[in-house]
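Handing you this structure, nothing more for now.
A single protein chain has been removed from this complex, and every other one stays in its place.
And then subunit A:
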Amino acid sequence: MKGKCKKIVGVLVALLLLLSGCAEQEGYEKSYIAVIPKYAHSDYFREVAKGVNIAAIEYSVTTSFEGAKNEEDYQTQNDLIDRAVEAGADAIVLSAIDYNKSVESLEKAHKAGVKIISIDSGVNFDDVYQTIESDNYETGKQAAEEMLSLRRGEVKVGIVNFDKNSANGIERERGFRERMEQEERVTIVDAINTVSNVSEATDEVVEMLQAHADINSMVAFNEFTSLGAGYAVKELQLGNQVDVVAVDNSIPSIGMVETGEIDKLLVQNPFAMGYLGIESAVNAIKNVEPTQKHVYTSALVVDRNNLYDVDSQRFVFPFD
């Protein structure tokens, strides 16, 4: 009996030491979160990066921020997803270029136990922990409202949108169109999809304006399209004739608000998306149940009147 007792005691003590060793280790390793934007060097995504950094410092996590070559290149994004999984990322925060074409890589990541958070532009994947985006549909609708407030009478619209397959673009246009369908005085004359390059976008908008001289209002749904629309209006000197409602954050757009090419600017909160993306990732890693599947960041409407309000400044102008 005695010998047996000693053995049991010995086993228990060993177990104890082992467990205490494990318990000690738990708190000390920082989580690694890979942030994969569409394109890392636009003003918009640089603001996302700022939000990511602030959150990373606050939550003591390491992050990486790397995007594709342009806002159509979903293949590079998929490569980045795969690389992040190999590098041992605990979570991936993704702004998907293509709503459908990244699903396979995401599935592999999910199987490897990596948490997926979607920001800015959604993805067709059920196991996303949380999606943080501006309510794109609402944004489109809001753009419509603003456009309607700029003039009485007939509104002839030209829509300038970006890549056909991007979820946020699709949603924004849908929101815009559905609101406009309710107004009899609105006609949507033309809608184009441009590439993510300012000069090419500008050329395409110029083409559209020249083809349809009756367009008196334009809506542009992201940075490149907004700048394209703005520059086109400048080029054709249509600043007073054509109302432009743009969705963008970049400095030149803001300049154009002051100079009149853009009449209403819907400024989003990419900083919030970056910050909340990391916050969400931290919660996902801790296996906290998400309170909502969708978190919406709101946009601010800026025009020449409120551009320099103290709060607008903070919202609109990035630090550098």
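Just so it is clear, a contact is a pair of C-beta atoms (placed from the backbone, for glycine too) under 8 Å apart; a residue touches a chain by one contact, two chains touch by 3 or more; residues count from 1.
Definition applied: contacts and distances are computed from a predicted model.
One chain of the assembly is not displayed; among "Electron transfer flavoprotein subunit beta", "histidine kinase", "Ion-translocating oxidoreductase complex subunit D" or "3-isopropylmalate dehydratase large subunit", its UniProt protein name is "histidine kinase". Against the chain not shown here, subunit A presents residues 1-2, 5, 8-9, 12-13, 15-16, 19-20, 23-24, 26-27, 50-51, 53-54, 57-60, 251-252, 254-255, 258-259, 269, 271-272, 275-276, 297-298, 300, 308, 310-311, 313-315, 317, 319-320.
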